[in-house]
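For this view, one protein chain was removed and the others were kept in their places.
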Amino acid sequence: MFRFIVRRLLQLIPTLFGLSLLLFIWLRRLPGGPETAILGERGTPEMRAAIRRNMGLDEPILVQYGRFVRRLIRLDLGTSTSTKRTVVTEFVERFPGTVELSIAAMLLAIGIGIPLGYLAARRRGRFLDHASVGGSLIGICIPVFFLAYVLKAIFAENLGWFPASGRQDPTLGATRITNFFVLDGLMTREWDAAADALWHLVLPAVALASIPLAIIVRITRASVLEVLNEDFVRTAEAKGLTESTVRRRHVLRNSMLPVVTSIGLLTGGLLSGAVLTETVFAFSGIGAFIYEAISQRDYPVLMGFILIIAVVYVLVNLLVDLSYSLIDPRVRVR
Amino acid sequence: MALLDVEDLSVTFARRGQRTVHAVDGVSFSVDAGEVVGLVGESGCGKSVTSLALMGLLPKQPGLRVGGKAVFDGTDLLQLDDRSRRDIRGRDIAMIFQDPLSSLNPVIPIGLQVTEVLTRHRGMKGAAAEKEAAALLDRVGIPDPKRRLKEYPHQLSGGMRQRALIAMAVACQPRLLIADEPTTALDVTIQAQILELLKDLVRDSGTALVMITHDLGVVAGMCDTVNVLYAGRVVETARRRPLFREPRHPYTVGLLGSVPRLDAGRGERLNPIPGSVRDVLPWPDGCAFAPRCARRVDECVGEPPALVLAHDGRSYRCVNPAPAPGTVPTPAATAPVVDDPLASAAAEATASPVPAPREEEKP
Partner (left out) sequence: MTITTGKKKEKIDRLSELAARDDERGVSLWKEAFRRLRRNPAAIVGAVILGLFLLVAVLGPFFVPYAPDAQLWKGEIRLGDFPGPRAENWFGVDHIGRDEFSRMIVGARQTLLVGVVSTLIGLAVGSLIGGVAGAAAGLGGRWGRAVDNVLMRFIDMLLAMPSLLLAISIAALLGAGLTTVMIAVGVVSVPVFARLLRGSMISQANSDYVLAAVSLGVKKPKIALTHVVPNSLAPVIVQATLTLATAIIEAAALSFLGLGNNDASIPEWGVMLADAQQYLDSAPRLAVLPALAIIVTALGFTLLGEAMREALDPKLRK
């Protein structure tokens, strides 16, 4: 197991190297070059020249790249041009919000998607099956940000059931420890703060969950249908096992394999969707900040965030692969 | 009374816009306690569907209809509700399938797959179940059973997997074991081992065995009574020895003629049956085998041939059977049947000499 992890981490190196190269080129090719990225669009020609010298932009390209990589390794991703704080600080502060939102959305998608997909497969060709297949097709086709707006307009603005924006009511004056607001509330026993943070999560999580939910329903349904036809399910039936044992031990366990694989890939979709959902709900996480960075032309933030997200995404997929090897002994490594 | 009495079993699949398929079309046979009964025929003749229908394992789908009777120990299996069927399955009637790899759950250790039967039917749990499972694996000839219990199907060889499946099937000492082509997916040497194992288990425990196979060698080596199926019906029933010595139904004759033989003269050719199972006549219109039959006469077409009960307890469904012993054989019927085909066919299949059947055969 340990060797497998090490090997997978080593495989990351070329990908990360390539990404850094890509971003290096990207930063240099930006309209106006890196000096604009730092100065914004206000700098005078003299200031630009000074920065070019300071940054060593007149040195050979390989030297520049070397310096760039050294900075990356030190986690020095530069400073935000809009907030004047380091990119890493901004990220650390905002990342917990996105994680909270993504976990909520994923739990929603898994918690509803797997049972629904399973039932659809068992009732193949009946109403529930058609409804969930049709629903998931439509779910995939609805632009996330539009769904978010509709949810906000109906459930927050018209009905007033849920808050329309933010992560928590600031008047509560909740204590901050980890910046995971729900977790903080639980740790400090400020139950009202935790509940309020949770309440703020509902609408954005529903909007964000729409696509993963649709995909999980479809994959579960297809996979259960396939497993139901497998010989080993017939063997289990031939043993006279009760229906629930056959279902849990033989059908569900095997049909979860493709679902687990898809969850890794869906994380990428969540991070994409977070940009849209957080923006609509003014939910302070990395997604909303990326939107701001785009409109403010805050390139260091954009670049730094994308690099970190890529690393996180790859690590999540590594985790998924590891857990996959736990449920499927055939790919287990020793 | 027989342990299992199957009477006029029929299975039809009706699909909208398509012709109804009669997969099993009036199969009758019986199995006595401790007896080994063969169901023999080409693929598509309905032998697997028969066994699945008995077990209640046919995939549920609209248009599926099962008719007839299958009386096991006084109860009609086909009339049982789902729960009592589950109680019988695995405890009184167990089944072994063709492909051992796909028939085992790939993500669960062998041990759990054995103990789950023990837990379900014998109420055994924990260490006791483990111990019994190890004993079962040992009994079916799996070395080092304690370690194997923790392994997964992909870690076992093909023969070991089939042994494990057999262990699961015999875990509750069922009174009837149905083996659906249990050796088809295995290498020849492993086939012989598995057949020997089945024979031993059946002899030791008094379990009756229904052996479903297309392999006449397997039949010759194992079965007491043989039912030959064609197009969803039993066309001939006989004890093993008479069947091999003097087959009456032309289809049986043809099957025997299709087996290559070591003692056939050089240059002598096999006698394959022309055509394929697809070229059948629907039973109501006459004998389904008629289109491929060498002994076809006018009476074959028109109405289904009645079952003829012969003097020695055999029966066949043919209006123009191969001649009974004593009469002068016509070349078409007996060409492939030379001397004692039984011994040589068995020898080919099991690579081990077969003990001669105990009972005396009436001529």
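Here the chain labels run A and B in written order, and each chain numbers its own residues starting at 1.
Keep in mind that, in the parts below, contacts are C-beta pairs under 8 Å (C-beta built on N, C-alpha and C of every residue); 3 or more make two chains touch, one makes a residue touch a chain.
The model shown is predicted, which means the values in this text are computed figures rather than measured ones.
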(request) Mind giving the shown chains that are in contact with the missing chain? (result) A
(request) Decide which residue listed in A:F4, A:W26 or A:Y65 touches the omitted chain of the complex. (result) A:W26
(message) Considering the complete complex, identify which of A:L107, A:A153, A:A282 or A:L326 is in touch with the unshown chain.
(response) A:A153
(message) Using the document's definition of touch, tell me which of A:L241, A:I306 or A:V320 contacts the absent chain.
(response) A:I306
(request) Just name the one of A:L101, A:L116 or A:V144 that touches the chain not displayed here. (result) A:V144
(request) For the chain that got dropped from the picture, name the residues of subunit A it touches. (result) 14-15, 18-19, 22, 26, 29-31, 137-138, 140-146, 149-150, 153, 157, 268-269, 271-273, 275-276, 279, 290-291, 294-295, 299, 302-303, 306, 309-310, 313-314
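What we mean here is this: only the chains that are shown with their structure count from here on.
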(message) What's the distance between the Cα centroids of subunit A and subunit B, rounded to whole Å?
(response) 56
(request) In the complex, go through subunit B and note every residue touching subunit A. (result) 55, 57, 59, 82, 85-91, 94-95, 97, 99, 102-109, 112, 116-117, 120-121, 152, 154, 165, 168
(request) Quick one: which bits of subunit A touch subunit B in the complex? Just the residue numbers, please. (result) 229-232, 234-243, 245, 249-250, 253-254, 257, 327-330
